[in-house]
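Note that one protein chain is taken out, while the other chains of the complex remain in position.
Coming up: subunit A.
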Amino acid sequence: MSLRPDLAVIARQIVPDSRVLDIGCGDGALMLALRDSGCDVRGIEIDPESVERCVSQGLSVVQGDADRDLADYPDKGFDYAVLSQTLQTAARPDRMLDELLRVGTRAFVSFPNFAHWRTRAALLLQGRMPVTRSIPVSWYETQNIHHVTVKDFRELAREKGARIEREWFFAGDRPVAGAANWRAEFAVFELSR
């Protein structure tokens, strides 16, 4: 099974046998890959059917809301906290970032970049909220309540005193080098504090 590009990057970076918390783990694709590399991996997922699929594959996943439930996890209980395509759905992404770096020694965050040229073009030329392949749902039904750009995220990390260890950018499934805030549809950051 081939992983989504942001998940593939994260899976490659995580050292085997680590303890990992996957927040917004969906169907558990990353968790399964990490389990195969010997990781002790736990998940949080809000959608009950996704949780059921995870549990029926033997994954340890808790149905819950990351905005609320992360608070129960002990400090530095994990080597890595992973937040893939979920930051922009959080009630308070800034607090979520704090929580990630509290429960994990390192954190991975991936999100769709709202400053991608296609998004900018849609807004500039059509004057409408963009519906693109990275943001495929209309404004009134999207779960993305806090759109964010690469630039914004770097700024948030700086404000939060989080160190950006590495960053990766993608357009579709191809890596992007340079001018990321224009050219990247997706970004992946590795953070520490």
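One rule holds for everything that comes next: a residue touches a chain if its C-beta (ideal position, glycine included) is under 8 Å from a C-beta of that chain, and two chains touch if they have at least 3 such contacts; residues count from 1.
Assume contacts and distances are computed from a predicted model.
Only one chain is not pictured, and the protein name UniProt records for it, out of "Thiamine pyrimidine synthase", "Caa(3)-type oxidase subunit IV", "Stage V sporulation protein AC" or "Homoserine O-acetyltransferase", is "Homoserine O-acetyltransferase".
Within the complete assembly, A:Gly58 is the residue of A:Pro16, A:Gly58 or A:Gly161 that touches the hidden chain.
Although one chain is not shown, part of subunit A still touches it, namely residues 40, 42, 48, 51-52, 54-64, 69, 72-74, 77.
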